[in-house]
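As you look at this complex, bear in mind that one protein chain is not there, while each of the others sits in place.
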Amino acid sequence: MRKVAVVGAGMTKFMRRAQETGKELAWQAARMALDSCELTLKDVDCVVMGTAPDAFDMIHMKAEYLSDGAGAWRKPYVRGFLGGGTGVFTADQAWYHVASGLFDVCLAVTEEKMSSCLPHPQGAFVTCWDQYTESPLGTSLLWFFAWEMNRYMTMHGITERDIAAVSVKNKKNALDHPCAQLAAEITVDDVMKSEIMAWPVKRLDVSPTSDGAAALVFVSEDVAKRITDKPVWVEGVGWCLDTMYIGQRDLYYPKYVEYAARMAYDMAGIKEPRKEIHIAEPYDPFDYKELHHMEGLLLCDKGEAPRLLADGVTQRTGNLPVCPSGGLLGVGNAIAASGMIKVAELFWQLRGEAGKRQVPGKPQRGVAQAWGDEMQVGTVIVLGV
Amino acid sequence: MTEKIKVWPGTPLSDKDLAAKKVLLTEWHPNLKYAWDTGMGYGRYFAELKKGRIVGTKCNKCRRVLLPARVFCEWCFRTVDEWVYLKDTGIINTFSIAYTGSMAERLKEPVIPALVEIDGSGGVAIMHLISEVDPWKVKIGMKVKAVWKPEQKREGAITDIMYWKPI
Partner (left out) sequence: MQRRVAIIGIGYTPFRPITPELSFKEMMFEAAQRAYEDAGVCPRRDIDAFVTCEEDFTHGRSIFNIHMPDNIGAVLKRIHTLPADGIYGLADAYMLINTGLVDVMAVESHSKASNMLTPNYLVAHAMDPVYNKPLAYNPYFIAGMEMNRFLCETGTTEEQCALVAVKNKANALLNPQAAYGDRITLDDVLDSEMMFHPLSRLEMSAPADGGIVMVLACEEKAYALSDRPVWVRGVGWCSDAPSLETRDWGKAVYAQLAGDMAYRVAGIGNPRLEIDFAEVDDTFAYKELQHLEALRLCRPGEAGLMVEEGGTLRDSELPVNVSGGSLGVGRLDEATGLQKVLEVVIQLRGEAGSRQLDDVQVGLAQSWRGLPANSGAVAILSNE
């Protein structure tokens, strides 16, 4: 298999509402990514775009509209889409564009402009559910998370306080992130006292909606060796989708994440992820999701994630730093872009360029993961140096 | 490289900036209308709901009941073998007490959306609402029964069941 490296990364601030258009955000991230590895648009062979539902930007065929912003003018350009899992999938997709042998340099751009959708971006999700059996009930996005969180807590005897500690950790980690939207020093009590949105989900259990963009540059081995001393290699990729019929499966465990993780670990030759993964960026749009996904990523036993958190293992200085970036809870949730900044965070951490967020001990290998659709997508990437 | 970046791009706006018309805005109301074919599976599922019955289908290879009813089994990827009538009782698989609506607006009274495992289906759940109960007394595993609309008001939709109440 052809080796593929990540050599550059860029991102914009994450904001509740950006003055920039989606095109402009995409351009800023793409330019920063290219600048960071001293490449220009001329060196780029192809472009992949990741962006979640068109209903946010309120543009049909959104990728076509965004194409010049992403640097794709007169280039092979395609958009991949797996709902919330898109951000990490776009990285997977860039990997196979290069690994196929058709291209040597692939620019991967993710963009989200959620604030365009009024009165609130959450309304865009109304059109996601099954129009026959789900939407007529007045279905809200939060119901799904509440159901899953409730089921997860009940099956394992986990408390709301156990889970709230994730939000505390990630928002604190984000204090060191220059692009963070909701970095804060908060306590478990603050989370518990915050307004109930859809019990057991409370306001501070939830990541914000955001505008933002991120970009990465993927290159073949020979290009990587020519342009950088610090390539970060793509060691494994995986993505998997479960059935749409939510009542046909048990929400307490994300089996689809496990399947996607196994694909990526197999490809990377990882037999014992708990020992071989040094840093993890699981998808954390809600605090319980980080725990849920750590279990799906096989980084601990089912129901054990809260214990690792309580023991400090997942702190930035712990044995297995989880979401050292601050995650979606702290940095923000610009759907596709927030998946990609998890991959970017691994890139910066593995190169030792994460500044104040740098985890100690020179990590060699990390996993990033995103999740999406109707509680059914897992997308995974393993990077290593 | 990353440490050297002093200014990260992006210009945040606040609601105040919008109210003060600091930026120009354009408005767009998409005029998109759809009429979706229900097809054979959902078509009969809704026709049966109108008659006050919950129908599923069964795949004899994996022996699962499929709900909502559909004409092929996604797991075995084959046509289903039979239609099966199910009871209008079940148990709560999971639930929420929702104080916000689908547009993120506050609700005065919470609604209780739940996944209800239909009796006789082997634990397959459908999405619906719970009512006639103090929300804070709802528990996972609670037994519930469907409360139907009066027959003349049913229209062949999932809302022909108004909600489920504990029994």
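Labels for the chains are A and B, by order of writing; each one numbers its residues from 1.
Note that in this section a residue touches a chain if its C-beta (ideal position, glycine included) is under 8 Å from a C-beta of that chain, and two chains touch if they have at least 3 such contacts.
Nothing here was measured: the structure is a model prediction, and the numbers come from that model.
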Which residue of A:Leu102, A:Leu118 or A:Ala310 touches the chain not shown here: A:Leu102
Among B:Ile5, B:Val71 or B:Met103, residue touching the chain not depicted: B:Val71
On chain B, residues whose C-beta touches the chain left out of the figure: 26, 28, 30-43, 70-72, 74-77
Residues belonging to chain A that touch the chain removed from view: 1-2, 21, 52-55, 57-68, 72-83, 89, 93, 95-97, 99-102, 116, 124-125, 127-128, 130-131, 237-245, 255-256, 259, 263, 267, 372-374, 376
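Rule of thumb we're sticking to: only the chains that are shown with their structure count from here on.
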Chain B-facing residues of chain A, complex: 9, 11-20, 25, 28-29, 32, 36, 58, 119-120, 122-123, 125-126, 131-134, 136-143, 146-148, 150-151, 154, 178-179, 195-201, 211-212, 243, 245-248, 251, 348, 353-355
For the chain B and chain A complex, residues of the former touching the latter: 1-3, 5, 8-15, 18, 23, 28, 30, 36, 38, 42, 45-46, 64, 66-68, 74-75, 93-105, 110-111, 113-115, 117, 124-129, 135, 140, 157-159
